[in-house]
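Every protein chain but one is kept in place in this view of the complex.
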């Protein structure tokens, strides 16, 4: 049974809009996903019917909001198959999640320790660790890329040692779409006693991670990438790890006792959820997962890989078009350049045709440096995109090239 | 001209709902405010029509989202009369804002320095500073409370010295409603070279702070307290200060160059806005301010103080009712206990009558310790509440007392 | 009396009431007759978590029956505790472990069953079952 894309498109109000007189063709899904009516309606419903601050509230509305918030946590737990619901920390997004972990490791590592990071990472999984290294003197080592956009696994094995304390790799690269062999990376790292953080921001809309099966120590994602609201994301951490890490932000909710002399911290997950959380964000996050699971990830994966193959084949007909990243396992992302044309020019003309792609370095400057380029055009497809849109994209791209050459 | 509360109530969909068979009487405004249709509609509009990741996006939808996000920043700047728009940092809320500043001061202070904090503070303005003191050894001094719920201003002057580097006070206390004399506190602190952070979370829905006139160094608030969405808030910082503070979180947007050897940070405000922000949150925040300004803060203040006086007078008729905090200047918050009755019991029975109040310690344990109590019932009124609701509250409260005694 | 009999008795009693007010008044009444925990046992380790008012619970095995004692600062919470103790105190650990909790719904306290509810009902039940488990294992 394949996915009924016409039915699905009706779920997304934005897909009816026009841009510069043309129907919107949204191929910027790796930057953020569009939202189905069901998720939008759950947000409105919250504000119209049971908006309230949560926890400690005795009254009914607060109780309803708290239940909805905690229920969202359970949905997330279930989706990612975490063992305990308190292993799911609700954050404002992947960047926040990673900073929380990096901050936690600041006091746990010292200058004898090494951390291992892939060259494929998003800035959000690089800069927090650089900031940490400045504080505790730990050394940052890099797993290099190969020409095809895959990580150099042999080099990973060589660089991994018993000095390595933490390894960070994204599940899927946002710049190239490469799906990394995280299960192997996790088990090899564990053999040498290193913890592993997987940045799942780019993976979660395409594939379902089973966290217990992966046996990963930390996993992060952002709801806005998977049909959910902005300003909400998650950090999964194994209970043992979350108990070991010091709290990140101080404030309401995360404490159990406060006096000016001494403050004791609350239990998980509250220890890491200081302040009024993004309540409506959490609720929308949970509903977005419900929506995706109703469609089913097998169907989503199959359909998106069909789109990827189709688009790749078509684009390769364009002279001088070079695709960056052709890993065997990749999600529906095509990063490319055409001859000497600047990605900004291509993006601007495509926009005139109503096509939204991302251009530039995609917050992954090391990847661009690896290829010696200043940026790419990135077209990223979602399960609500169609082959017809890809055809139109192909035709428009040819026109853009003609104009710009 | 006074405020037309019946017209205003129509703007708030939730006010039509029933709780336990009775019309909802929402007196938990100090915890979070309700949202007018205009704000809710702006959220739906974003998701249905121009949802996109912002900055660096060449395509139209991204451009529209970026413009709306930056336009929200300008609305916030204008509302609070900040000098530069880049002095407005969009955060996930007050707690995040304060942690950002406390983190920044970690490397700027040492064990010779003192910080001065009021006994009236919310945990969010206590715990981050305790965490900072643990790292850099700075000493935390406390401005004590007086029995009427005001700060002991004489004691403040005595404790302030040229060792004092930062002073933190909330503009309005969430537990008692006290409006603190922040203008005087700021100018006295500046005389001795101390920076001042004012936590405006509880003030912003009641009064309009003019940041240039206050000459304050840092000011924070949360949108959810002022008819805006959850998961978004602001940190105002004087440009000189924000340039001095090191970045807080690392990630996308906040950098200008990233290599594994060296990363350089972006300019304000991006330096402090790592990762995909809560785009829809910012837009809703801006629209909430528009909504409040359309009503007008003079009218809001006048009406709310009428409600406060009315409710205070009525409540005082109840035998053994003790109000905590009767500062000359206070917002429409009444924190009270009745005889030996537990706040939880009163809150539970009031809920049965459809009345939402907050009970417990209101994230301000030091205030409760000061009064030697474990908590209070807190009824907090907003401009969409009515005297009729207060009458009903008064009658219900009497019934609750009868039941519980 | 066995657990089911006590539960049925309570359901019968509560079924006489027409509205929440009578139910609550009765529950508050029950709270007054609760078997109080000694003040020496009002220690942190006997505190139930997640309750806005302090709520203590203590258990002792006597003749293979668990005797519970409790107290709370809040009288509604104390009333809820009294209902639970009437059901579970003086029962065998095995019976407690196997007990069904439908009666809570049937006497109109279902709203209190949410795990996030600040009265600690769920935590109290968990703690009761936890004691029972601990004593069955021995």
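Here the chain labels run A, B and C in written order, and each chain numbers its own residues starting at 1.
The rule is simple: contacts are C-beta pairs under 8 Å (C-beta built on N, C-alpha and C of every residue); 3 or more make two chains touch, one makes a residue touch a chain.
Note that the structure is a prediction, hence the values are computed from the model and not measured.
Considering the intact complex, the chain excluded from display touches A, B. Among the residues B:45, B:70, B:152 or B:326, only B:70 touches the chain that is left out of the figure. Only one residue from A:157, A:192 or A:403 touches the chain missing from this view: A:403. Within the set B:14, B:58 or B:76, the residue that contacts the chain not displayed is B:58. Listed for subunit A, the residues touching the missing chain in the whole complex are 20, 342-345, 348-349, 352, 359-360, 374-375, 403-404. Annotation for subunit B: contacts to the undisplayed chain at residues 54-58, 60, 63, 66-67, 70.
Note that only the chains that are shown with their structure count from here on.
Among the other chains, A has the CA centre that is most remote from the centre of subunit C. Across the two candidate interfaces, A-C and B-C, the one carrying more C-beta contacts is B-C.
Averaged C-alpha coordinates put the centre of subunit A at 31 Å from the centre of subunit B. Rounded to whole angstrom units, the spacing between the C-alpha centres of subunit B and subunit C is 39.
In subunit C, 52, 118 are the positions where the chain touches two or more neighbouring chains simultaneously. Within subunit A, the positions touching two or more other chains are listed as 56-58, 60.
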